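Only one protein chain is missing; all other protein chains are in place.
Chains here go by letter, A and B, matching the order in which they are written, and residues are numbered from 1 within each.
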Amino acid sequence: MFWQTVLGIWMAAVIGASFLLVPPTQGLGELGRIVIYHVPAAWVAVLAYLMAMANSVAYLRKGDLRLDRQAQVNAELGTVFCLLATVTGAIWSKAAWGWYWNWDPRQTSIFVLLMIYGAYFVLRSAIPDTDRRARLSAVYAILAFLTVPFLVFIVPRVYATLHPDLVLIAREGRQLDMDVPMLLVFLASVAGFTGLYFWLYKVQTGLENLLHKQALKRGEEL
Amino acid sequence: MVQASVAVNDLTKAYRYRRLFSGLSFVVEHNTVFAVLGSNGAGKTTLLRIICDLVPPTSGRVEITTDGRQFDAAERRAILGLVSPDLELYGELTALENLEFFAGVRGLAFSREKARELLEYVGLKGRGHDFVFTYSSGMKQRLKYAYALYHEPRILILDEPTSNLDSRGVALVEEVIRRQRERGIVIMATNEQREVSYADRTLSLA
Partner (left out) sequence: MRTGRFLWLKRSSAVLQKDLRVEFRTRYAYSTLMMFAVTVLVTVSFSVGGMMLESDIAAALLWIILFFSAMAGLSRTFVQEEESGTVVALKLAADPEPVYLGKLLFNIVLLFSLAVPVVPLFLVMLNLSVAMPFSFVQVVFLGCLGLSGASTILAAIVAKAAAKGALLTVLAFPVLLPLLIGAINATRSTLAGVPAEVLRPDLSLLLFYNGVAVTASLLLFEYVWNE
């Protein structure tokens, strides 16, 4: 209970600070605030997807169904945060560039991630047997993930990007400058989102494990 | 003489949370006909499929050894033969083409002469060039014996060995089991009194 309270207060403080402490950014104006939510959401999506991938590989090596449930939870959380990042990104895109969607390389890659995990969930729902589902969906997750680096190479060859880079990975002319208070709020938000992810992950895996145990019990009663 | 044995060790299988059997252990030695009995749904077929490595057990293991040497999955395929109702052969190929194909994927040289003899042995003389989809279910069952015996397996696994067979077919199965007993092991799942009587040992699944 203690950590949930801390997390709640922390996130509330981040939200407040994003409106009160963060100044309008140069070039992007008031819109720049969205970076406080958009980037951490995207970061958590990538983190969760990487975890799902690691779980899938581990499942194929060890065959422990708990790992499969973890992969599923991570894929679900990744998708939720990925949707948040996509929506916040689209809103910002509309305000800054005048359209919600224009197949910017970043939009393309996030869209492909959503497609991959959309297909992943469809595949899972199409296989009733637990072992088989775990195995086949792990193979699919690995295969799909392997193709992502190709996109990173090919997409910019076809479409030019307008996406602003963060200061940390900035290139000439397109960086998003952050002053000290903004950077602090931003980092606090990243920490908050990450904490939120771990908390959701714990709750969800706990729930899935309980459901599994219950089903096992019911099976034994049969 | 190569001695084969099948050791089943603390085997448990559950399907979607329902336990079929648990803690199953037994050893089948060389020159043994072993029959698995049990009512419908007791898990006879599943047990045979686990021995054939077609289905993974929930826990426990099956060790197949010849001359004290354990086998990996690829070598296991070379010494196992299976006849089962849920195994089908290619209907679009003739009987001889089926045998040729399976010899090919096993990496064996195909001998037309040997295949002809085998077809004659299982009672399909003169039907080798017919498409399998034109076969009756009894003829298909006979062809499955040719498929299972072509590579001269040490261990023959039979699920409902005489299903769809006429009285001459039943006699053929008895003959096959007798011959295989000399050569290695027969493990069969059945509830037919007559087939149970061929067995040296039986196991009842509750």
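One rule holds in what follows: contacts are C-beta pairs under 8 Å (C-beta built on N, C-alpha and C of every residue); 3 or more make two chains touch, one makes a residue touch a chain.
The shown structure was predicted, so the numbers you read here are calculated from the model rather than taken from an experiment.
Asker: Using the document's definition of touch, tell me which of B:10, B:63, B:88 or B:152 contacts the absent chain.
Answerer: The missing chain is touched by B:88.
Asker: In the full complex, which of B:71, B:147 or B:198 touches the chain missing from this view?
Answerer: B:147
Asker: Which listed residue, A:11, A:95, A:144 or A:200, touches the chain dropped from view?
Answerer: Per the contact definition at the top, the residue touching the missing chain is A:144.
Asker: Using the touch rule from the top, list residues of chain B that touch the missing partner.
Answerer: Residue positions of chain B that touch the missing chain: 52-56, 73-74, 77-78, 80, 82, 84, 86-93, 97, 101-102, 104-109, 147.
Asker: Suppose we count only contacts with the excluded chain; which residues of chain A make the list?
Answerer: 60, 112, 115-116, 118-119, 122-123, 126-128, 131-132, 135-136, 138-140, 142-144, 146-147, 150-151, 153-155, 157-158
Assume only the chains that are shown with their structure count from here on.
Asker: Can you give the whole-Å distance between the Cα centres of chain A and chain B?
Answerer: Averaging C-alpha atoms per chain gives centres 50 Å apart.
Asker: Can you name the residues of chain B that touch chain A in the complex?
Answerer: Where chain B meets chain A, its residues are 14-19, 56.
Asker: Can you list the chain A residues touching chain B in their complex?
Answerer: Its residues touching chain B are 128-131, 215-216, 218-220, 222.
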